[in-house]
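The other protein chains are all here in position, but one chain of the complex has been omitted.
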Amino acid sequence: MITRRFFANGADRRVFITIGLLLGAAIVVPILNIALPPDSAFHVPSYMVALVGKYLCFALLALALDLVWGYCGILSLGHGAFFALGGYAMGMYLMRQIGDRGVYGNPILPDFMVFLNWKELPWFWYGFDQFWFAAIMVMLVPGLLAFVFGWFAFRSRVTGVYLSIITQAMTYALLLAFFRNDMGFGGNNGLTDFKDILGFNVQANTTRSAIFAASAVALALGVFITWAIINSKYGKLLIAVRDAESRTRFIGWRPENVKLFAFTVSAVMAGIAGALYVPQVGIINPGEFAPANSIEVVIWTAVGGRGTIVGPIVGALLVNAGKSWFTGVLPEYWLFALGGLFIATTLFLPRGVIGMWDHWMATHRERKAAALPPSAGAPAAPTPQQREWQASATGGAPEPQPAE
Amino acid sequence: MTFLRAIGLLILLFATSGASAQSNETALRETIGGLSSAKNFRETEEIVRSLGATGDPVVGRVLNALSDGNVSFRKSDNTVFIVSERAGRAKLFDPISGDEVGEAATTELTKVKVNNGLRRSIREVFATLTLGSPNPAVRQRAADTMFISPDPAAIEGLDAAIAKEDVASVKERMIQARAAAVLASDLPEADKLAAIEVIGARGDRSALSLLVSYQGRSEGALREAAASAAAGIESTIAVWNAAQNVWYGISLGSVLLLAAIGLAITFGVMGVINMAHGEMVMIGAYTTFVVQNIIRTSYPGLFDYSLAIALPLAFLVAGFVGLVMERGLIRFLYGRPLETLLATWGVSLVLQQLVRTIFGPTNREVGNPSWMSGSFQLGEMAITWNRLWIVVFSLAVFVLLLYIFNRTAWGLQMRAVTANRRMAASMGIRTPWVDAFTFALGSGIAGIAGVALSQVDNVSPDLGQGYIIDSFMVVVFGGVGNLWGTLVGAMSLGILNKFLEPYAGAVLGKILVLVLIILFIQKRPRGLFALKGRAVEA
Amino acid sequence: QEETIKVGILHSLSGTMAISETTLKDTMLFLIDEQNKKGGLLGKKLEAVVVDPASDWPLFAEKARELISVNKVSAVFGCWTSVSRKSVLPVFEELNNILFYPVQYEGEESQRNVFYTGAAPNQQAIPAVDYLMNDEGVERWVLAGTDYVYPQTTNKILQAYLESKGVAKEDIMVNYTPFGHSDWQTIVTDIKNFGSAGKKTAVVSTINGDANVPFYKELANQGIKAEDIPVVAFSVGEEELAGLDTAPLVGHLTAWNYFQSVDTPENADFIAKWKEYTKNPDRVTNDPMEAHVIGFNMWIKAVEKAGTTEPDAVIDSIIGVSVPNLTGGYSAMMPNHHITKPVLIGEIQADGQMETVWQTSGLVVGDEWSDYLPDSKDLIADWRAPMSCGNFNVAAGKCGGKGTN
Amino acid sequence: MSKSGTILYLDGVSVSFDGFRAINNLSLVLDRGEMRAIIGPNGAGKTTMMDIVTGKTKPDSGEVYFNGEIDLTRHDEADIAMMGIGRKFQKPTVFESHTVEDNLMLSLKGPRSIFPALFHRKTADEARRIDDILGIIRLGDKRHMLGANLSHGQKQWLEIGMLLAQDPKLLLVDEPVAGMTDAETEETARLLKDIAKTHSVVVVEHDMHFVRELGVKVTCLHEGSVLSEGTLDFVSADDRVVEVYLGR
């Protein structure tokens, strides 16, 4: 039991180290990018800044998903939707900032509206010329959608795969809707050709570095908030709802509210991630709503380790860095590499990178504490065969199951 | 133009009045020879018209070949041949006798070009030539062609043909063709009113088309008659349209059913979130491609049986891949359903890229065998054979699975193992065997779905991706673990889609369907065929 | 290590667009290979840098940045969809590099760093409609497309064009379908119904990619013959038809600037070498490939002219460069960064090839700003000094679209 | 019958599943502060009756009142639990990935909304209460063990502990001593008698020694309705009870 507590401290320490690293990166990376000459060994190229900045946004998205999936058992296959909505809110602000510098020189209407013969700005574009308004919308729109969607779904006790599938239906419907040019969001091409953010040129190195820093800080904040949530009594409740939803009801909790809160917070986090992502990649289009994108987020989280705070971040960084790297060096075979990575992860790191590390450390410590000869204990990372045996032997999984 | 037609008419009269037209072969040859010097489509068309004007049935051969793009002339001497090309060589046939007269490299030949307008003319000319054919089906086709492109000059020819005709249905078509020609002529109003009635009674789309266009050209009583006849047809067509929507819905539903039914086993029954399901479908489709490819190159005569051959093969190939997947991967993940998502996603990426590497990224051609091509008319509804067979096939697969699932020992063991693997083992059930073969069954079924889907969709490495979301939607909408749910789910989504599509358009229709699914799940949080009671919560 | 000139290839090799773009990657490798056989460029060998943007639009931007910043390529050949091009535009602008874009598109763009070697709407859509109207006597039009920007814009232009030619509104039916639409039963029936109004009807299809195969299969099975209701497509080439039994589709039309069947010595030579390079006697060629051939040769020539691969120099020197195309003429790079091309209308043949049935008498200059859209008819692009502007308003007499005052 | 003064009042309650009547016109009244033992053959409807009271199953007909005034059929599980009805399930269900201690902590009486939970800090009072309960259920040395890793009997005890932590007005206890040793059974009987001093309790059991130990009024259900009611001796002397339940 002492080991447990010690270990719990270990997990907390890891969280704070992560926060520290992120805040450090927020300061150091821009300095290394801007202040050092390009030929310096410590210079961080702008290319890297943009790339890592993008990964950080993905990490925040994965963390958001983990809050609901890892800790509350809600496997959302539609989290990309919240990310994309946040991105669109930011994109709309950036579009309005273009002003009359668009190709048609129309001071009000974005280019895509001009060439599709729109005569005036649709009402839902009002206000997006103000940053504060856009910033509110970045959080409000995904949050509200999640709230309304969750309110109905959780109250109706939609759980498990049924919930997963309707979240997928939601993002798919949004994908199709945003594809439509008539919706007024630029159709398939989405929103592009951004010029300024808060009066600074989005393409300038300094701006990039600033957005990078903002992403790192946002992620650090996300980590902190998630950590605070998870370690509160509410966090325990969240896990209780994940494991035995109906049981919580019989002791007086309302699982629908428990889930709704987490789902909404998570959607807001995803929205912020999307908003930071857009100025860094320079485009937001309906592709972000694609169900496959949301599934990928699930995969990052699983790779890193579901139900841990650092896991999704590690997973998002790892998979995306892998993708960037593989698509460059193995353009024709990278899918084999990535697919193989996923398969190998499930086989050899069944709890994800972080989960496996924890498991290993825990067993290691416990064994030490129990002072058993090593041969007597079960091996820490069982081979596939052994695990199959265990899986079939233990019937249900010893690890938490989702509601379905 | 009118001059040519007049000649055509004369000759036609001559031909159909029974006097055998002594074919002047040299003259014919000369006319045909002109094809080599025609400078544009218009000139070619004149030659076609004058060939038709001979009224000599032998020109049918060359016209047919021309329409199919199989007429060429030799660059060296401008002789015109009917050709049959294969791999850079062409066999040459005499355009009149049809006898093989030699061979040439395709590079030595120049093809006589045809376009749609020309093909249309050939079709018309052909019709007038074949109105007297001994084969009633050919006569009927001729009459139908003449109905679609009415020509007042043909009235007399039709009259003669009608008089001779003894097959009632063909006769009726001729009368309708005559009526169409009458409308196009400058005959008196009374004749035209009678013609409108005849056309109105025909009641199909081409009749409607004629009437509507005539309505635009006429006035007074004729216009009114045409309008009311057209309205009559339109109202019957509206009824047929509704029936057609149902049929389309069923047909879309059966495609969804096929795509989903394998998943109903691997996911619905076994609980494996099988993201590689679509790739199993794809493997089935590629198996079909390979089978057809071999048949095409080595046993062309077997083409009509290609699907029958592909079906068991696809089942085996996809089933085998499933078996390997289960043994190599899935079996380590029982009890950890969510991780199957990660692993099978990986497998799906690998399979896609593998197929891309082996077969290339582009679409591969999978043809419809003749019994799956074309359509037949049921009232005003065109039912395509491929869709019909797919409906039949999907239901057959469904019934088969239902039988295996509910009536066989294997089915029982399958359900026991997936409910509680450990306890099933203690009942003496060989769980690894059951797992492996159940997964293989689900994959094999997906494979044979691929055979069917290759008939309506494109065979490309992305094939599976196009179906995976719909498949999950169907299985979940119907209620996980319930085969009937999958059937009813697929059919209701198909029909719903097809009823929304005409009003909302394909895009909005699809969005609406998704929104309705979301709303529906609120009402029935465990799908259409939800299991209820303690047993489920336990 | 000998110094090379690097050329970036930015085409999706996986995901939904791989089906179209992979061939273009192969084409580029082939062209680079050929050029190296000829001794390379400026005395150096060319080196292809291939990356896979995986049909993922933001990834296009990332990969473009990687090609330019990390791999230091001199020019990039890539993109297919408009959205991928839109996604990389700011990158090319910021890092000042060159993109050759080989696919027909909706126009309404002219960017200093991009060279558009595919067709603008006036090089494809409008001549096709003219052909149908004049040669086939079409009076009633179905504009069917995939619901995204290229079809939407093209159809907007066509609608305006048709109306200017006196076609009534009720004689135009517009229909959009989602990407990858596979169940065409209803729409094909609608087309059939629309076509039975007694007027000659044709379908103008801007249906994209994957959706075409099931569309044509349905057309064939429902027995819609080209003689009755011809379909003219702008996104269907030899590559797409390779996946279809074209026998029932004979006579349906496509409009492009190149067909594999074009009977010229240049083309025969190109096809032969291409088949040899790919070691596949069945490999087909298509229009975007030709666009890359033209673009690549133009770039080679411009680099030779400038004596450097420096983008600024090449951007200046390439205007006016003219290279042989594969249809027997010369294509020239115009100041608006679009090129001159012939327009060909072809009918689909039973062997999956297109047979040219009509052809513009001369070359058509790509018109980036459509004359049929109210806000773009006054715009022109000219990247030569001193104008050097992609959206010069001739009415206002200044660069920058409309101008604010 | 008057509802006032009753803690639980069921009248004419029926429920059927796919045509099978599990509860058939059942009437049962429990006075405030009363403890009642319920026995009856397997499938008599005892668990179903608890399902109805706790809101898990809605009756097809009949009245179900709590505290004489609250119509339980109009409330859902969480409401009912909040009103003060606690339940121990026949098949023990605990939060598997929480420690024994956290299982208890989540069950402790207190506000049940999100924000208080978010900013909750464990008070000394709560800590004491948890320690007390751990003592009662004898899982003190397992307080940091995960629920999943408890043996069957240990889970039974934890369930009882969670019920105690809720401190409900009415306790519904379904087969509390199944899987316990005889000694533990006696212990449990003592515990329940202790609780019954201040609470109302309904206990379902098949263990007649245990029921005897409790020494309270016994109701025997059969086929969804009351077969016999009275002291244990009275009920076990009933021939019908012997016939369908006790056996000879």
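Some points to look at:
Letters A, B, C and D mark the chains as written, and numbering starts fresh at 1 in each.
Convention: a contact is a pair of C-beta atoms (placed from the backbone, for glycine too) under 8 Å apart; a residue touches a chain by one contact, two chains touch by 3 or more.
By our rule, contacts and distances are computed from a predicted model.
Between the listed names "Molybdopterin synthase sulfur carrier subunit", "Urea ABC transporter ATP-binding subunit UrtE", "Nitric oxide reductase" or "Pyruvate ferredoxin oxidoreductase", the UniProt record for the complex's undisplayed chain reads "Urea ABC transporter ATP-binding subunit UrtE". Checked against the full complex, the one of D:Lys58, D:Lys122 or D:Arg138 touching the unshown chain is D:Arg138.
The omitted chain makes contact with just one of the residues D:Thr6, D:Ser97 or D:Gln154: D:Gln154. Only one of B:Val58, B:Leu354 or B:Leu531 touches the absent chain when the whole complex is considered: B:Leu531. Annotation: of B:Val212, B:Leu333, B:Ala425 or B:Ile521, B:Ala425 touches the absent chain (contact as defined above). Think of the hidden chain as still there; on chain B it touches residues 409, 412-413, 415-416, 419-420, 422-432, 481, 531, 533-536, 538. Although one chain is not shown, part of chain D still touches it, namely residues 17, 20, 40-44, 46-48, 90-91, 138, 149-154, 156-157, 175, 178-184, 187, 206-208, 244-248.
Everything below uses one rule, namely that only the chains that are shown with their structure count from here on.
The centroid of the Cα atoms in chain B and the matching centroid in chain D are 65 Å apart.
One finds 43 Å separating the Cα centroids of chain A and chain D. Distance between chain C and chain D, defined via averaged C-alpha coordinates, is recorded as 74 Å. Among the residues of chain A, those touching two or more other chains are numbered 176, 179-180, 246, 332, 335, 399. The touching residues of chain A, when paired with chain C in their complex, are 45-47, 50-51, 54, 100-107, 111-112, 114-117, 176, 179-181, 186-190, 192-194, 203, 281-283, 285, 287, 323-324, 327-328, 331-332, 334-335.
Against chain A, in their complex, chain C makes its touches with residues 13-14, 50-54, 56-59, 61-63, 65-66, 69-70, 81-83, 86-87, 89-91, 93-94, 108-109, 147-149, 152-153, 156, 176, 178-179, 373-376, 379, 390-391, 393, 400-404. By the touch criterion given at the top, residues 273, 275, 329, 331-343, 345-350, 352-354, 357, 420-423, 425, 431, 465, 469, 472-473, 476-477, 480, 507-508, 510-511, 514-515, 517-518, 521-523, 525-527, 537 of chain B touch chain A in their complex.
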